[in-house]
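Please read the structure below before turning to the comments.
On to chain A.
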Amino acid sequence: MDIQTTAQIINFLAAMVLLTAFGMLVQRRIYGLIHLFAWQGLFLSVSTAIVGYAAGRHHLYISAVLTLTLKVILLPYILNVLIHKLKIRKEIETVVNVPLTMLIGIALVIFSYSLTAPVREMSTLVTRSILAIALATVMIGLLMMITRRHAVTQIIGFLAMENGLFFAATSATYGMPLVVELGLFFAATSATYGMPLVVELGVAIDILIAAFIFGIFFFHINTTFDSLDVEQMARLKEGE
Partner candidate 1 sequence: MPLLILLGVPLFAAVVLAFVGDRKYAPEINIAGSAATFLAGLDLALDVYNNGPMLAGNKFFFVDAFNVYLAVLTSFVSMTTAIFSRRYMRREREHGRVGHWGMRFYHAMFQLFIFAMLLCLLTNNVGVLWIAMELATLSTVLLVSLYRTPTAIEAAWKYFILCGVGIAQALFGTVLLYFASEKVLGEGGEALLWTNLIQSSGKLEPTILSLAFVFLMVGYGTKVGLVPLHNWLPDAHSEGPTPISAVLSGLLLNVALYALVRCKAIVDGSTHTHYAGNIMMGFGIISILVAAFSLLRQKDIKRMFSYSSIEHMGIATFAFGLGGPIATYGALLHMLVHSLAKSSIFFTVGHASQMHRTQEMDKIKGLIRGNPLVGWGMMFGAMAIVGMPPFGIFTSEFLILTATIKDAPLMTPFLLLGLAVAFAAVFRKVQPMVAGEIPPYQKSMKVANAPVLLHMAIVLAVGLYMPVFLNQWFHKAVQILK
Partner candidate 2 sequence: MKFLPLLMEIMQLLLLLTAAPVFAGWVKMVKCWSQGRTSPSLLQPYRDIAKLFSKDVVLAENASWIFRFTPYIVFGATLLAGGIIPILSVDLPLSATADVIALVALFAIARFFTALAGMDIGTAFGGMGSSREMMIASLAEPAMLMAVFTMSLASKSTSLSQIAYVIANSNIHTVLKPSLAFAFLAFVMIAIAETGRIPVDNPATHLELTMIHEAMILEYSGRHLALIEWAGMMKLFLFMSLGAAAFFPWGIAGAGNMAAIPVALIYLIIKFAFAGVVLVLIETGLAKMRLFRVTEFLGAAFLLATLGMLAHFILE
């Protein structure tokens, strides 16, 4: 297929990524969040694959596959398991002032577009416009982390953010050299705490460490504060 269609497809996918990001921003129920996240991962991997195909960068297929396995299958699964284990299935989280957050989100999108405009002018790549989307996704992820008060949802926000990065790294630039992508996965996995499964797969050592962190963290937070509400973790402070 020709460049035009590719570009269109990719842009469509990018739009979907952004959409899912927005969805996550306002989704109250944790399961819903996880599903949205999975969808985002899917769009991500597909677009990566297409970019790989269109630009003939075959190592991007690996990235696509990895994304698929990690972001679409493993992490959602693990999160489900976790939520089950920690018995927080029913928890419905209050999201502060949906319209406002939406507005801020939109503002962020516009901002990142205007910001990346000069870059877009310079780039010759098919996927140049994706950089803006990626940046917007990162920002929205950060925004989500700010607005949410539940440890798990914060993590999901973090993941969304990291998706944005991944998007930028793979699609926008035709993929960075493999060595960094390893790092990316490592970042992704470390960020997602999707460890137990990854350990089963027995991947790299750094993932091991992150697994360690994951396991200990949630359970400790849950046991010491008997919930995963991060609001309680505000003892270390200056102003009284």
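Inclusion criterion for the candidates: all candidates are chains of the complex that A comes from, given by their letters.
Note that a residue touches a chain if its C-beta (ideal position, glycine included) is under 8 Å from a C-beta of that chain, and two chains touch if they have at least 3 such contacts; residues count from 1.
What you are looking at is a predicted structure, and each value in this text was computed from that prediction instead of being measured.
Among the candidates 1 or 2, the one that touches chain A within this complex is 1. Touching candidate 1 in their complex are the following residues of chain A: 115-116, 118-119, 122-123, 131, 135, 138, 142, 145, 151, 154, 158, 161-162, 165, 168-169, 172-174, 176-177, 179-180, 182-184, 186-187, 190-191, 206, 209-210, 212-213, 216-217, 220-221, 224-225, 230, 233-236, 238.
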